[in-house]
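All protein chains of the complex are present and in place, except for one that has been dropped.
Up next, chain A:
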Amino acid sequence: MTEIAISGVSKSFSLGKGEIQALADIEITFPSGSFTALIGPSGCGKSTLLRLIADVFPPTTGSIRVGDHGPDAARLSHEIGFVFQDPTLLPWRNVVENVRLPAEVAKIAPRRDPAALTTLVGLAGFEEARPSQLSGGMQQRVAIARALALDPKVLLMDEPFGALDEITRQRMNMELLRIWKESGATAVLVTHSISEAVFMADTVVVLSANPGRVSEVISVDLPRPRRLDLMRDARFNSYENKVREALFGDDMKVPA
């Protein structure tokens, strides 16, 4: 079971002579197998939080636990899948070769068959295609397949569909939920979209900026599997409003 526990975490970057505090006093737990959305104004440290979990750099203070161990051990035992905002594919490799990259680097057999993963993300028949021959949405599917190649226990996604159009994005989200359910991974999704956050997540974590802090944690108690008609539901709208209020605070209050 892979729970992510973040306690007392802060992160500062040195910037020239000074310092910039990206995150302060972060205290959250992502339950094993849950889907969490991180939302907040840009610059509030969402990407930094994901990078801390993925052991790109260590926290300045506090501790992070991924399953039974620290992020470094989790990373080195290939338990973490990461999806960036841009697909970050290697242009000289075809689709399957890109999906196989993590296994090659880890020098182990892929824990999931790259060809099957390609089919899972809806790219059957494009195994041999180069990234330059694919649309943006298709490239991002490859990136998701690659993140799943070693059957990660933790799936971190940094605005993965931010660059896609609304229609493609909605469709990709539905598929992502299906893939996540099937994989059993603990998922953390950074997003700018309130409705996306509510639609996808069990829990929406709202962050505020300067320095980045958790301003509110909203549990979304809506049935799964989530279907598009849920968006018409009054409960869905009330969750959206809760997130909106957490984000905009007093600006959202009805004037007296």
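Everything below uses one rule, namely that a residue touches a chain if its C-beta (ideal position, glycine included) is under 8 Å from a C-beta of that chain, and two chains touch if they have at least 3 such contacts; residues count from 1.
One rule holds in what follows: contacts and distances are computed from a predicted model.
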In UniProt, the chain not displayed here, chosen among "Cytochrome ubiquinol oxidase subunit I", "L-lactate dehydrogenase complex protein LldG", "Putative aliphatic sulfonates transport permease protein SsuC" or "Acetolactate synthase", goes by "Putative aliphatic sulfonates transport permease protein SsuC"
Per the whole complex, from A:I6, A:A22, A:M138 or A:A246 the residue touching the absent chain is A:M138
In the whole complex, of A:A5, A:I28, A:A106 or A:A163, the residue touching the missing chain would be A:A106
Residues on chain A facing the left-out chain by the touch rule are 51, 54-56, 75-76, 78, 80, 82, 84, 86, 88, 90, 92, 101-102, 104-106, 122, 126, 129-130, 132-138, 167-168, 171-172
